[in-house]
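One protein chain omitted, others in place.
Here is chain A:
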Amino acid sequence: MSTVSPQAPGDFWEVEPHHHHEGASTSIGFWVYLMSDCLMFAILFATFGVLGGSYAAGPGPKDLFDLELVALNTAFLLLSSITYGLAMLAMVKNNKGGTLGWLAVTLVFGLAFLAVELYEFSHLIHLGAGPQRSAFLSSFFALVGTHGLHVAFGCLWLVTLMIQVGQRGLIPANRRRLSCLSMFWHFLDVIWIGVFTFVYLLGMI
């Protein structure tokens, strides 16, 4: 009845999945994650933009912010960006000691940033300018706190990778992880540019 000769499925469909070498799509996938994270920050920035002027008869930016402290923090984060870049360059040269050394320096700058930020937060709360004081302060703590939380998790990730690299060396999996953290770290610096510009500098004008 039927003249169609039965074909083996392999002739018609591609049964075998496309072969990509392991981790080939990691960088694009991680980039998409960073873009979604960027949208979350966009919403926090929009919230701050809307509520940033609602002081509820409480203190405003000029009463609270210390630009010298913010400049110090900006310097820490910028320096940590360049030292992470140097760690990546050491990784490309297959220099394990150099990579670990620069990662350690990056970690020190990251922790210094967190220390200054925690000092600033505790100082504000001590002044009675905590997140519950006004809509301005709620949105301020939400935005700057979320960025600080990202830096804290970045530091945790950095420690994990230093242990990984120390134990297993610069194997392909660790190179891939270091590249991801590199994107994450530089991305946080980009977000910080937005924070110090829109929250601190524009608030002090």
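Everything below uses one rule, namely that a residue touches a chain if its C-beta (ideal position, glycine included) is under 8 Å from a C-beta of that chain, and two chains touch if they have at least 3 such contacts; residues count from 1.
The rule is simple: contacts and distances are computed from a predicted model.
Missing chain, UniProt protein name: "Cytochrome bo(3) ubiquinol oxidase subunit 4", from among "Sulfate transport system permease protein CysT", "Amidohydrolase family protein", "Cytochrome bo(3) ubiquinol oxidase subunit 4" or "NADH-quinone oxidoreductase".
Contact with the undisplayed chain is limited, among A:L127, A:L149, A:I163 or A:I193, to A:I193. Summarising the interface, chain A meets the missing chain with residues 27-28, 31-32, 35, 38-39, 42-43, 45-47, 49-50, 67-68, 70-71, 74-75, 78, 81-82, 85-86, 88-89, 91-92, 94, 167-172, 175, 179, 183, 186-187, 189-190, 193-194, 196-198, 201-202, 204-205.
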